[in-house]
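One structure is given below, encoded as structure tokens.
A protein chain is absent from this complex, but the other protein chains hold their places.
So that you can tell them apart, the chains are marked A, B and C in the order they are listed, and the count of residues begins at 1 in each.
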């Protein structure tokens, strides 16, 4: 049985000063009218705001200076990220490039790719999304059908991707493509490419979500030519490259803070002398969040130390899912009903409504609970 | 997809008069000191009390008069049962004979068996238990190893049974035995016998439960001779006979009323002007119980009409499990803490403690949740 | 009788309500033709029969829930019943009903109704608004009310209606405001039941059809468990809704309706959650019909009192009845 380990993280000196800096920035910009708080972090991309964040040096924070990064620790990045999330700032546009695409290029990209893409990402000037899922493959990546055929100087790609968040506002998509057979094993034969979303043959169609919002897209790739230098990593290594990012993807503060603003709104609605039902609910949620943040920070520290706490990350993700879903379900039951004000949007009701509608998407991010629990069970030695 | 059906039951005329009769009986006997309320119905057998219940005509109520029964409807039996359960009366001793062993003998027993056993059961004079589980077979009956070998005039039985509730106070055990090969299918080759617990070669050893109480037993059968007339039903039909009782076993009021007394104690503890937390918890539990009783009564009506609502019964059992387990978990959190009284047992605390300790046994009765949910899923057409 | 009513309504709605109609209605259109059909079939008169009226109306509501019918069926049914009991003429067409919310305030004095109602269904589309205020049933012309737009999570019109003026008609109220609230809660229980039934069918079908890792996801034990749990919730809701229907005009209407709204409301949230869990991303798209059902479940469980509101109220009554009186109360009801 693999014991789960959550080493105490050590925040670097200056982390708290950095936190203050982020808070000041957010307050100043909000005062200027640059942004206003939104609900869930996965929606409301704002490329102009992302550029501002880049100018502060808060995109690609941990990357080498030579590629536009700032060589800060993963824990400093953690502090910035949680402050941005909790404030409800519109950071969706650069989110994927900062968390996944940039680190991928840094890890397995060519020198030319690093020089071409990383500094622009860090400045908040180019944005990435991920072309992974397909109509017939959700969590099951080996069933991917989008096909890449080797041609002179590059590849020709044909296929269909779905659920590509924010493709309509992004410049590139890291796209998973079948380039070879499933040999020597079933995970072989997949490759990752940097797909220019303006390339000929790329069509992006909106997929509206149940609330009628447009975050997802369908990407149709019709014989799109990608030059050899758009291949990321080794051909056939796609599956390995995708799965090795998972501890990062599954343990960040976004895994339990996406309904934080509803919790804050509930505290507000309860007033300074809340009834016992509101007090019990908020106290319990704070305790859960406190523990989740402790786990998540610990994982950030271990990742910074070069470890790969995959089991621990799966725990954070699965617990975080349940936590984020529980907040709107409990808040609606305990919130004292307030006299509606004609013509005015009640802040609690607005955030509550958004959280309920958004709840089903929580488990869609970063692996279904079946997969997460399977990982943990294997870690416990179940065969 | 098989739609679940819950037909409205029709209580026979006189059911409410019968209910009053039961209440009067219980009140009178309690005043006389014959009994006092106990917690969970599965514990505290009291053979003297069972005899009294038999004298009222409340054991074998639905059986033919010629076998000592009273030819009343299943819904009248339901009314008597729920009144006995809710009051906390000690009905454990005759429970299995009334619900399972008697009906089994009535359905597949020989005329001689019916005449010999049923009237005595109905009088509350002989008591049955069930010898089904074995050390290596819990829910998986086909792996049963207790072996019956045909000999002149009967069978010789050798093996080991566990979890036989109340074997130490019973007279007979309906015992499941392998008498033949698993052909034509894996469920073949099992037979049911009426085992006299005083027969030579039967040894009964207590298995104490986690609270230290003795309800369970181990039964060791060492070359026990059973005459041919102790076989119940056809040889090899054991599995079929066992599984065809399940709708009865899974839908009765005992499936959601075993922690009723804790709910009542919580109402008591909350007082006439309970705080909102207690009020919310009790209101919600009453609503759940109300729906469960409606479902259970409906099934009783359908069973009375000769139908076999197995899916519906599985729903009652699985929901009932969750309901019974939720009561102690919620009650402990919402109960206002009362000033302890030195030397006196607080009734709420006592029932609460018993319920917590007993909770793990709830799912052990009548099929694990994995089995129940599998049955329902198949009913929904999942393949 | 009620089975026949259910079959009629179910057939009508199944044929007439499709994704396109739902989307158009949500975008602001009113499905006139469907409304005409509902009136012509006599479904809005479901309460009429003195013996089977409540069961018939329940059948119409359950069918409406099954197909997410985008019309004020519940409001019209209940408003017509109220008018009939008050001895007032019943206007043709869809009717709105107020109050619906504990925060609504109104006064009727000197032949003048003043009030604000915060969540009136379809007021701007109604031929009349039927209000209960200060012991009177009042019929108000929507054209003379101030109506601010609003929608619930499902996009159904829930409008803020401000009234200040004389009603078109008035009569002594035959029922108390609690009774109206109770009937509203009952209507939502039946609507939720219907929507849950379809939700379960959609999810179970999907689980059989959708292949992942080389086999239908419905073969996974965890998916089977979620569907089984959903079926259990639907089953409990069906029985709770029936018990409330049987007792809607009886002595124990409060108990039965409270239990139905609590049980169906809790089931609605769980059924929606399990369904989305089973269906994954596809269920989260606007293109799929699932959300027309689940958004209604999320809305209806809040309307006419949340589970928690009814639970607290029921718990307070239980406390008055006392621990020893509880079981006799439940078995008498």
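One rule holds for everything that comes next: contacts are C-beta pairs under 8 Å (C-beta built on N, C-alpha and C of every residue); 3 or more make two chains touch, one makes a residue touch a chain.
For clarity, every value in this text was computed on a predicted model and none was experimentally measured.
Although it is not drawn, the missing chain touches A, B, C when the whole complex is taken into account. Among A:93, A:157 or A:295, the one in contact with the hidden chain is A:295.
Take chain B: the residues that touch the chain left off the picture are 133, 136-140, 143, 162-163, 207-212, 216, 277, 325, 329, 332-334, 337-340, 342-343, 353, 356-357, 359-361, 363-364, 368-370, 373. Panel shows chain C; residues 220-222, 225 of it touch the chain omitted from the view. Residues of chain A that touch the chain left out of the display are 1, 4, 6, 8, 19, 82, 86, 260, 263-265, 267-268, 270-274, 276, 278-284, 286-295, 298, 312, 315, 318-319, 370, 372-374, 376-377, 379-383.
We adopt the following convention: only the chains that are shown with their structure count from here on.
Inter-chain contacts peak for the pair B-C, counting C-beta pairs in contact.
One simple way to say how far apart two chains are is to compare their mean CA positions; for chain A and chain C this gives 38 Å. The centroid of the Cα atoms in chain A and the matching centroid in chain B are 52 Å apart. Residues of chain C in contact with at least two other chains: 223, 307-308. In chain A, the residues that reach two or more other chains under the touch definition are 277.
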